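The structure appears right after this line, and notes come after that.
Missing here: one protein chain of the complex. Every other protein chain is in place.
Up next, chain A:
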Amino acid sequence: MNAITESVETRVKRRQLQQTPLWKRILKRPEVGALGGVILVFAFFYVMAPPFRQLSALSTVLYQASILGIPAVAVALLMIGGEFDLSAGVAVVSSSLAASMFATEVTGNLWTGILLALVLSLAIGALNGYLLVRTKLHSFLVTLSTFLMLQGLNIAITKLVTGNVATEDISGMVGFDLGQRIFASNFHLFGTTVSIAIVYWLIFAVIATWVLLRTRMGNWIFAVGGQGDSARAVGIPVKRVKIGLFMVVGFSCWFTGMHMLFAYDTVQSGAGIGNELLYIASAVVGGCLLTGGYGSAAGSALGAFIFGMTTEGVIYADWDPDWFMFFVGAMLLLATVFNGWLRIRALSRSK
């Protein structure tokens, strides 16, 4: 057949075409904008704030980034899958509150509290996902509702149980040392103290990146967010993928919640509000598309790193901390415009 002989020639031609230079391929990755942002913001504070130049400052920055970054990795997966989670910020606090109060007030055992919190966090995620696929509402609305409900429940139940807006100190309980070692310990590296949260954050980011790019589930996440109908038509269980993604966010909230609990011993029931937007902002700065189907887990880590640098940089530069939010907003705007431009270039037909 004619087409077969032709194809041999075209194949040779293609081999040459496929030698796209590495830098061009890197420029097509969703996280490249965030990488540029990291360099710029780092250079900015390096110049503006002398204390920022120390290694210990880097450790503090990375710690701030990890607290944002752990949920942000999961939120990035969810956003690639085409959905939002506005409840993640308060869900972190719900998890710490549940663990703390269940342990101190109900069982007297720290580990049952931790376990209950895990079940609760996964259940909140599953509920978000279930409501979403059941009602077919936009996830913005569904999770806005759970966000408001959790916000109310966090404070109301804490007051009911402890008669206070914060929980009791758990540092005296049996098993606290082990819990702290797992979730909130520090170690020394190159003469500075480093939080274990940073290690977890990097591990989660690497796992999520691997899952996205190299596993079937990753393929499904992109497809479900990119074109849900098409995904369904080739037999992908769209609803299960979405519910699963919400549960992954739930898991990340639990993990962060446990870190916060063991780092501070008590929990303020009104905390966490607004963090959900920082998770989303990290994911978006890292290259995630609000409409789904495009983005990167590693990018969300870079996004969180940018916000970590900004939080600490503002402090090291001795400015009013209120500047932080201004920077977050400005960077979000810059990053979305830049990422949009990059994506159009990446998706254009030119080599």
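What we mean here is this: a residue touches a chain if its C-beta (ideal position, glycine included) is under 8 Å from a C-beta of that chain, and two chains touch if they have at least 3 such contacts; residues count from 1.
Criterion: contacts and distances are computed from a predicted model.
Enquirer: For the complex's missing chain, which UniProt name, "Sugar ABC transporter ATP-binding protein", "Peptide/nickel transport system permease protein", "Acyl-CoA dehydrogenase" or "Quinol oxidase subunit 3"?
Expert: From the listed options "Sugar ABC transporter ATP-binding protein", "Peptide/nickel transport system permease protein", "Acyl-CoA dehydrogenase" or "Quinol oxidase subunit 3", the omitted chain resolves to "Sugar ABC transporter ATP-binding protein".
Enquirer: Please identify which residue in A:108, A:152, A:237 or A:340 touches the non-displayed chain.
Expert: Touches the omitted chain: A:237.
Enquirer: Of A:53, A:134, A:159 or A:214, which residue touches the hidden chain?
Expert: A:214
Enquirer: Going by the touch rule given at the top, which residues of chain A touch the chain that is not shown?
Expert: 3, 7, 10-11, 13-14, 17-18, 20, 210, 214-216, 218-220, 222-223, 226-227, 229-237, 293-294, 347-349, 351
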